[in-house]
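Only one protein chain is missing; all other protein chains are in place.
And now, subunit A:
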Amino acid sequence: MIWYTGKRLLQMIPVFFGATLLIYFMVFSLPGDPIAALYGDRPPAPGVIDQIRAQYNLDKPFIVQYFIYIGNFFQGDLGTTYSGRPVSDVMAKAFPITARLALLALAIEAFFGILVGLIAGLRKGKLFDTSALVVSLLLISVPTFVIGFVLQYVFAVQLGWARTTVSSEAPLNELLLPALVLASVSFAYIVRLTRASVSDNLNADFVRTATAKGLSRRRVVGVHVLRNSLVPVVTFLGVDLGSLMVGAIVTEGIFNINGVGGTVYKAIKLGEGPTVVSFIAVMVVIFVLANLLVDLLYAALDPRIRYAK
């Protein structure tokens, strides 16, 4: 298992270089001149533009720019944005907010999703089950921004229970509403996944045998149905953790949160190569780690899965 983990971590190295090179190339190829765009309709003196280009190494060939960037990256210098802020500062501000939001959303969707899915699976065909299916279908089919605006209007504007927008510090209590919005779609998927898995496992031979042993219903469900049913759900949660951590542009936009999604979006629009690439590099690492976490959890839940050394 340690070997397996080590091997997976080593695999991150080529993934890191491949992803950053690709992203760097894509940002480099974006149409338009980012420096000219900074000045809008009134072009500055020609010398100024050249000076800024030299400062950001934009006058050099693509591959040279990339290696300069990577060289600085490993010295801890992630470059600066075109407005002069160090990229590391921007990251240090954006990632904690997104992480709080993501973990909160993950906790909400995991807890309620598994709970509702379990009950629905146990009462297949009954009223609770049918309602859960209808609600989850609704959540999946309605776009996130609609759910976001509706919840914002109801809870923040009408009821006044929450703030309409999140302050720049983004404390947990203010993030609750956005997290709810963010969690809604995945919640629906988890309900369906858990429900299907539970109802499958309820019919499994080993569950009948467990009942025949004389175990109580509660123990049969808790010990023999739930753990087996969690395997597919955990896979989903892990992948979802990855996508939540890299930010949610729509939800962050609605609640005016200065998280990763919004920051990267702005940086792409401005063509800020170093900012975009640095963020993406971190996102790639997060994704790979989240997937590794899933694989390790998988093995913990199901002993039949033991990874080759």
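Points worth noting:
In this section, a residue touches a chain if its C-beta (ideal position, glycine included) is under 8 Å from a C-beta of that chain, and two chains touch if they have at least 3 such contacts; residues count from 1.
Note that in this section contacts and distances are computed from a predicted model.
The subunit not displayed here is recorded in UniProt as "ABC transporter ATP-binding protein", chosen from "Acetoin catabolism protein X", "CubicO group peptidase, beta-lactamase class C family", "ABC transporter ATP-binding protein" or "Cell shape-determining protein MreC". Residue-wise, the contact with the chain that is not shown comes from A:208, picked out of A:85, A:126 or A:208. Screening A:85, A:126 or A:227 for touch with the missing chain picks out A:227.
Mapped onto subunit A, contacts with the missing chain fall at residues 203-217, 219, 223-224, 227-228, 301-304, 308-309.
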